[in-house]
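Here the complex is missing a single protein chain, while all its other protein chains stay put.
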Amino acid sequence: MAKKVITFGEVMMRLSPPGYETFSQANSFELVYGGGEANVAISLAYLGMTAAHVTRFPDNGLGKAATQFLRKHWLATDHIIYGGSMIGKYFLEKGAVHRPSQVIYERAGSAFSEIETGMIDWEAILSGADCFHWTGITPAISAGAARCCLEAMQMANEMGIWVSGDINSRENMWNYGKTVQEAMPELVSHCDLVITSSYGIHEMFGLGDKDMPFKDSAALLMDRFPRIKKVIGKTRTTLSASHHQIKGHLWDGETCQGSETLNITHIVDRVGTGDAFAAGVIYGLLHYEDDTEALDFAVAACALKHTIPGDVNLVSLQQVLSLKDGNTSGAIRR
Amino acid sequence: MAKKVITFGEVMMRLSPPGYETFSQANSFELVYGGGEANVAISLAYLGMTAAHVTRFPDNGLGKAATQFLRKHWLATDHIIYGGSMIGKYFLEKGAVHRPSQVIYERAGSAFSEIETGMIDWEAILSGADCFHWTGITPAISAGAARCCLEAMQMANEMGIWVSGDINSRENMWNYGKTVQEAMPELVSHCDLVITSSYGIHEMFGLGDKDMPFKDSAALLMDRFPRIKKVIGKTRTTLSASHHQIKGHLWDGETCQGSETLNITHIVDRVGTGDAFAAGVIYGLLHYEDDTEALDFAVAACALKHTIPGDVNLVSLQQVLSLKDGNTSGAIRR
Amino acid sequence: MAKKVITFGEVMMRLSPPGYETFSQANSFELVYGGGEANVAISLAYLGMTAAHVTRFPDNGLGKAATQFLRKHWLATDHIIYGGSMIGKYFLEKGAVHRPSQVIYERAGSAFSEIETGMIDWEAILSGADCFHWTGITPAISAGAARCCLEAMQMANEMGIWVSGDINSRENMWNYGKTVQEAMPELVSHCDLVITSSYGIHEMFGLGDKDMPFKDSAALLMDRFPRIKKVIGKTRTTLSASHHQIKGHLWDGETCQGSETLNITHIVDRVGTGDAFAAGVIYGLLHYEDDTEALDFAVAACALKHTIPGDVNLVSLQQVLSLKDGNTSGAIRR
Amino acid sequence: MAKKVITFGEVMMRLSPPGYETFSQANSFELVYGGGEANVAISLAYLGMTAAHVTRFPDNGLGKAATQFLRKHWLATDHIIYGGSMIGKYFLEKGAVHRPSQVIYERAGSAFSEIETGMIDWEAILSGADCFHWTGITPAISAGAARCCLEAMQMANEMGIWVSGDINSRENMWNYGKTVQEAMPELVSHCDLVITSSYGIHEMFGLGDKDMPFKDSAALLMDRFPRIKKVIGKTRTTLSASHHQIKGHLWDGETCQGSETLNITHIVDRVGTGDAFAAGVIYGLLHYEDDTEALDFAVAACALKHTIPGDVNLVSLQQVLSLKDGNTSGAIRR
Amino acid sequence: MAKKVITFGEVMMRLSPPGYETFSQANSFELVYGGGEANVAISLAYLGMTAAHVTRFPDNGLGKAATQFLRKHWLATDHIIYGGSMIGKYFLEKGAVHRPSQVIYERAGSAFSEIETGMIDWEAILSGADCFHWTGITPAISAGAARCCLEAMQMANEMGIWVSGDINSRENMWNYGKTVQEAMPELVSHCDLVITSSYGIHEMFGLGDKDMPFKDSAALLMDRFPRIKKVIGKTRTTLSASHHQIKGHLWDGETCQGSETLNITHIVDRVGTGDAFAAGVIYGLLHYEDDTEALDFAVAACALKHTIPGDVNLVSLQQVLSLKDGNTSGAIRR
Partner (left out) sequence: MAKKVITFGEVMMRLSPPGYETFSQANSFELVYGGGEANVAISLAYLGMTAAHVTRFPDNGLGKAATQFLRKHWLATDHIIYGGSMIGKYFLEKGAVHRPSQVIYERAGSAFSEIETGMIDWEAILSGADCFHWTGITPAISAGAARCCLEAMQMANEMGIWVSGDINSRENMWNYGKTVQEAMPELVSHCDLVITSSYGIHEMFGLGDKDMPFKDSAALLMDRFPRIKKVIGKTRTTLSASHHQIKGHLWDGETCQGSETLNITHIVDRVGTGDAFAAGVIYGLLHYEDDTEALDFAVAACALKHTIPGDVNLVSLQQVLSLKDGNTSGAIRR
């Protein structure tokens, strides 16, 4: 029977000019939806897991359309709640070569930012789940969102459900009075699995330094938060907006595994590739005994996302397995 | 030399599913910009007048793109100010036949809603103008917007510039603590020209009743606000979302003129037709001695807008004159 | 708690040239999915009911995409089965004025046409349902499909679930060795509710004649099949491809109700309007005590479908109620 | 064996903003090709005749693409000649309701305008043909085009091939030093069949007056040019850009037939409807003994063109016959 | 005078999601047509040869549109026959980088698969031809298609027309009861020219082994089938879905020529590149005395196809010659 994941976080309307047009050229926007946690859930659903996402949308035609996007991409949406007046948004101007992609967020006052503890029946939602996943973006959105996230993790801990957190330190997101340094320790203390970087570990927890080898930072993090069983990281070399290289790392408290480096040139859409990696990590750790295999799976999933338009990794299990097995040629399947 | 108009108000990003798609079907949004006052300015610019619009946009790529839209459509944009973080928006699901178009507004917290007196140098802006135009939407947005609007009108009165107001009573817009009934009298007392309806006159000022003949309501309004020289109204018969009929009325304090009724079937885009009428009224009164001619001009302009996609009436003076002269056939021009 | 409907039938890929292009002009096809029974289920889901559709798709990316379309539009898809090699299709060239829309079907050898009894667990599926709905198209597709349909109805009868059939006599569809006249009587004998026409009653069952008043044909049908409690019909006057008029009729064994006639000019998409009517009938009879109200509801739902691109009626309960209450003006909702 | 028609004239690139956008809104142009004579040839090819068009295009990728458009639509293109540097163009802003469609021509200096007698081997081209068709636009383009047209007609007369001319008096097209009044008489003297109007007969030949009943003008024309056997006209009532009515007339020297009036509301594309009529006239007179039948055929063909995007009437013989037989309902063909 | 080629095989409707969208994302399909043999014919027509394609389409609007596609791209289509009910199709999800393109075929029951000997008048068709070309796909489709192909080759042999076969061993295509190993020898025995690979020679004829140098496999093939004068192959190195390298080989019975290797990165559309190579081989061998030149021509043609959307190589002779002459820079032509 399929493993089950529950994710929690904001889902934004993503509006982007067609192709490589700039904001000043756009006469229409391509419309998809995305958010770090829902991206993970959809990715896992495409890989064959059961997945549900919990969020809050305005109770209007736009909130319903966002829900329909998640349903279309195989998520259970029964626990989405409705209220408030605005859906979070981001505008994406897609770059190429030396020109960076530009993102403009409009999340202030969104339906999700007004979420509060007690609105969501976590016990019902988490029943039967194998994993609860959150990211560091959620507690940055509002005090309520942070509290809800904590509420969910506490319940997951209580129910013996594995908690996965993908955390980093986008300091400029924390605008409601609490800093990332104040909020993160309590949240991370509930995690069984953490995806992060040396830079993040230093910034968020004051541990080690930014350029320290991953295994050393990871070891410091695990010492500080003993619930954590694995710390996973990813090195991304950004040669240009069109050409990246990625490699994964995993610290299990004793040894540090490293994946192969994948070379990704002719990138189609770079957004959501970190979420695809996180989904790969979760899928891998839930399905492989061997952590190296899990890590190779995660890197393959991440690499494939660079070829999919939109926020979400829509590839199948078989596509990830093929790349994980070293088939990098992309030869036509007939 | 061309007459000059200054308008003031919010300009929103308009996002609409292609064709007759519903929100649930949309995979892209068509992008234009619109707002009741800027629509009037652009319409007048296409008719040959000089026109400038004053508004506030966020200082990012989206705010600049909105400005560029106004520039493209011939407006002077030098007096637009930048700040805040969000551009006002509305989402439009276009209806047909018995299915109404649906509009979802997202204006709360917009850059414009945070505007305050003192931010704009009205004396410089109004210099050389023949007309300042505002609508009843602006004071509904925020206390600051209402104060700015008043500030502009006071300056216009002082400088001897004609003030035109297109006012109605969308009560559900007034959410900042003041009612339309509290705010409107002071604002209207600065107007030389008012576009409204018996319904509005009753709702906003408690004068007459909703179904009273236009001339009687208009007379009551003019008695109450002696600065007003003309009150103009429009009767719209909505046979279906695709088929309307319109007729104009004008009360000059002594007599009430009525235009021909224009029958508009096979409507392309109904939004902004009221603004096209207001622009026609302003153009007409500035350029015709005879009020009936002005009114016929306004009705022709209004009718043509129903055939133009987007918020704004992009027709030329010659196109309006041709319809005003009774050429309703729409025969090809080669 | 929401009422629940189960539908069963083929879902086709619908491929249509953009706008009013002919097949010879098309360089792309707009892609949606549709089928008489799924259209009913989706329509009812938009009206607020719980709805599941049962069908069979090929086990490939196209079959999954079809399922995703149904999920997006709120259907439960857990009971869809996969196998075979081709998805049924139809190509639609949209007509206007005097030019008829043209449909080319490609259903031979479809995954659905190969369905057989025993493939579907009707008892599980029908559990908790209020209504099972089928159309006369399904038994025309293949002997297996006809048998499956019968199997479902027998189970529904046994479980005390209301059976609704929308039947007509497209004789040219019956190509597998059985005629509509041979197959239909047994199928119809399991129905509680039948949607049909005098023409169909005559052609399929040899009862009455084609031009007989609806109530007389309906009475003959009910005499022949005593399980039937209501017979519903619809008169469509086709003034042109762009202009229709519709009116509903309902025979309850004693009296014949008639709805108002709705005039629909400026049609956007005529396909699926019969299914929208059927959904309206089902919704109406499940929610109104008064059959006339149910019929008015059905006609309003049907009329609104003419304004929605695609096969399916995506309007909300509130939109149907507004038209049912006589609001035909289609005035903008802000 | 299929009857064969040869047509001669300029084919232009037609560039039009999508939907009802104005020139000022366009960010792309829809691209088709059209010209009064080629439109007739393609229309006749769709009706089942053999058709070849003779023209001149620049010898570059654009000229080849234009040829490919004609080939796609079933024309023989072997006699097209290449040279010069520019393809003729027209820009079309599609109107609706009271807003006229606007056409901007760019034909000066086109490859076709530089055509000269001797460039085309008319004897080879006309071999086996049943009809040669020209329009009054061709001699207006340039002296060379007028001479080529005459050359073709002389050869056709010699070879006993029926000559059809669709002539009118767009005076503003005649810019190369000759007037329509000077040029037309000689050209028309070679025609067996003329499509024109009372207005045109008066303007071009000084016969009768503009508002004279068609049969009287036609009789005067036939008296003046005794080669003519039939004069055909069409009355178009232009209620709006979206709603026309058409009726055909035919004078055979003795009696004047009139067709039914067809009411065309919800027009999709009005351009090329006159050419569709001309094609219908040619097809009708070549295939029906009875002139009334021919005329009804022509009016049906003309009406159907109003529903086809682009310049050309892409309907089949069966579609025209169905409308000719009175089936105006546009009901779906499955 | 231009050389003439006749090709025979199925032409499929190709339906592909826009850009890099997956099947699950598609809301429309881009529509072109393609088939291994017609692709060769069109490619040769663009290079300046006379080309006709023989196939069978359903006698409906889709079959006609497919024919029109071939006509547009310069093919003679007079010998296409019509019947059956379905057009063969393939759905293409375009990959990038490590993500393979996915193809789903729907050919079962197609109009072409029902073709039979005697339906086609090969003697008339082949009259005046210089080359008849087939591929190994055709005999895999159905027994009838295989017999027709043989019939054509026998006639071509008889008429002294050069026969070219592009053969490989897609074993999963052979579903009608015969294996590729059973069918191919007789067919290949009629060929003068064969395009294949060591892998194919081993799989289809049991000659040599899969990794043998091309010249050795080719020599074995030529020994077995003495009619063959040249065996041509192509090495494709698939670095990713976006980056390939190609190199050609030619065995003439005595020596083996090799072309330069062309490096193709930033691939636009990989489909049909083998057919572009085959067309290049045919053009080259018909127009160059020197086989190396022919091979260089073929590789250049093949490389250019990777830059053209769709199945078919639409480049001109001059474009191929420029690349064949070593101009790989792709600098703008003004």
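Quick notes on this one:
Every chain is named by a letter (A, B, C, D and E) in the order it is written, and numbering of its residues begins at 1.
By our rule, contacts are C-beta pairs under 8 Å (C-beta built on N, C-alpha and C of every residue); 3 or more make two chains touch, one makes a residue touch a chain.
Note that the structure is a prediction, hence the values are computed from the model and not measured.
Remark: the omitted chain is touched by one listed residue; of B:Phe69, B:Trp134, B:Trp162 or B:Trp251 this is B:Phe69. Listed residues A:Ala143, A:Ala241 or A:Ile332: the one in touch with the omitted chain is A:Ala241. Among A:Lys3, A:Arg99, A:Lys178 or A:Lys247, only A:Arg99 touches the chain that is left out of the view. The missing chain lies against chain D, touching residues 15, 22-24, 26-32, 60-62, 64-65, 68, 85-86, 91, 93, 102, 104, 106, 108-109. For chain A, the residues touching the chain absent from view are 19-22, 24-25, 95-103, 105, 170, 238-243, 265-266, 270-271. With the whole complex as reference, residues 68-69, 71-74 of chain B touch the missing chain.
Basically, only the chains that are shown with their structure count from here on.
The interface with the greater number of C-beta contacts, when C-D is set against A-B, is C-D. The residues of chain B that reach two or more other chains are 22, 24, 27, 102, 265-266, listed in rising order. Of all possible chain pairs, the ones that touch are A-B, A-C, A-E, B-C, B-D, C-D, C-E, D-E.
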